[in-house]
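Missing here: one protein chain of the complex. Every other protein chain is in place.
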Amino acid sequence: MNQTIKKNLLRDLEAIRSTSPLVHNITNYVVMNNTANALLAIGASPVMAHSIEEVEQMASIASSLVLNIGTLSPNWVEAMILAAESAHNKGIPVIFDPVGAGATDYRNDVCARILRKCKPSIIRGNGSEIISLCRSIQTKGVDSTANSTDALEAAKELALKAEAIVVISGEIDYITDGQTVETNPYGATIMTKVTGMGCTATAILGAFAAVNPSPIEAALSAMTLMGVAGQVAACYSKGSGSMQINFLDELYNFNETTISRIDEKQ
Amino acid sequence: MNQTIKKNLLRDLEAIRSTSPLVHNITNYVVMNNTANALLAIGASPVMAHSIEEVEQMASIASSLVLNIGTLSPNWVEAMILAAESAHNKGIPVIFDPVGAGATDYRNDVCARILRKCKPSIIRGNGSEIISLCRSIQTKGVDSTANSTDALEAAKELALKAEAIVVISGEIDYITDGQTVETNPYGATIMTKVTGMGCTATAILGAFAAVNPSPIEAALSAMTLMGVAGQVAACYSKGSGSMQINFLDELYNFNETTISRIDEKQ
Partner (left out) sequence: MNQTIKKNLLRDLEAIRSTSPLVHNITNYVVMNNTANALLAIGASPVMAHSIEEVEQMASIASSLVLNIGTLSPNWVEAMILAAESAHNKGIPVIFDPVGAGATDYRNDVCARILRKCKPSIIRGNGSEIISLCRSIQTKGVDSTANSTDALEAAKELALKAEAIVVISGEIDYITDGQTVETNPYGATIMTKVTGMGCTATAILGAFAAVNPSPIEAALSAMTLMGVAGQVAACYSKGSGSMQINFLDELYNFNETTISRIDEKQ
């Protein structure tokens, strides 16, 4: 692994462990448990709260805000917008996971609204979600040529339009501000067979953004951590069940030795 | 294991793995994570979405629709009915899990309404849920003699009335269209100590119904898969915690060898 990436990752992880940043998640029902466990495993402090009666105050005491529309409904979307306003007033980073963008018109409308109102500093999705998201903020409606644009081009375009760092999860993860592109080559295919791995990545982005003011550096550290922990866990996992558990164990124990296990194999 | 059952199960599982059918779940909060992981482990593609703003469109792009009333509330029930209408318009099978049927009047009313409006092609529950369900669609009110009817008789009656395949989970699973009865003798008692195993069975029924147009054949394959994976996992599980994980691993790795482990012991 590149020495700068390694140094930054270990420094940011140490900062998370020593300061336990409160990460406020307004996320989906499927992954709340995974997300909370992953945040605890790396030393962060998760809180899940979605009621419009309290999201502004909760976001105001948090160190970052993670918005995830996996199981969205109108009340939750209103809560996301209120929480994001509060986060911006306090200068707290907002991370956005457009789960299922492109699947329904409602989801697309909500994505466009969240991009406009919540101004995330980091957006993470898979290739097709990022392509959908890029289209959804075009003022002239759906760009029919977008089908031929690959996800990375869409990510760059989205990054510039949304003034955010865009992360595409995939076999290789891409992280871009619209100009430069960073990559994370680590990971394992079996990670796609554990529900919520993408959502976990987004939550971990929230923890790193809480301790590193550079969103692109935070994103590179977070995605590298996910990839290395996943790749190491996959080596000794018997199936997708044990993978979920071993992944948390690797996050919990993550240190220089974890990285060296990957480097030795290359 | 009977060679036809084995051949059909492996053929259907291969179809799930190669086509990754999208299974739309409107299910309960307790089991969403298990359900999603079990569907991923067998190669299906789960989506959880419950908002009335999008369920019709989501169901229309799915290959099957799974309705589960474990933690029901009025909005969710409306979403189930809208999604089921959409599923019927697209010719997609609807699977129904009447969790807790019989426990409250509200649950019974909802069950009767779902049976009438959502026309499931497969219904799965435990014995007492099936007995309750059978009663709830009797036009003359609760049948006081139903107490003496065993669950299998109720299942047959329900299958005829609802024009659905009815599956009773238990020590032996029964699968009936009201006339013939198929059985799955595989499984393990410890499966009852892991929450959501029944709900997982229902979701897996959804995946099999997506690839096999015969609901009784799909149900037999799905319940046999559950039973065999559970029985094999139980052999080496230390308790109900590891059982949950080992079960997912067995689903993930399921093949002819898994079945042979059961056959050897008999």
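Things worth noting here:
The first chain written gets the first letter, and so on, giving A and B; residue counts start at 1 in each chain.
Throughout what follows, a residue touches a chain if its C-beta (ideal position, glycine included) is under 8 Å from a C-beta of that chain, and two chains touch if they have at least 3 such contacts.
Since we're looking at a predicted model, the values are computed, not measured.
Touching the chain that is not shown, out of A:Ile123, A:Met191 or A:Ile245: A:Ile245 (per the contact rule at the top).
Only one of A:His50, A:Arg107 or A:Lys156 touches the absent chain when the whole complex is considered: A:His50. One of A:Leu9, A:Val23 or A:Ala36 touches the chain omitted from the figure, and that residue is A:Ala36.
Listed here are the subunit B residues that touch the chain not shown: 28-31, 33-34, 70-74, 100, 103-107, 192-196, 238-242, 244-245. Touching the omitted chain from subunit A are residues 29, 32-33, 36-37, 40-41, 46-51, 53-54, 57-58, 61, 75, 244-253.
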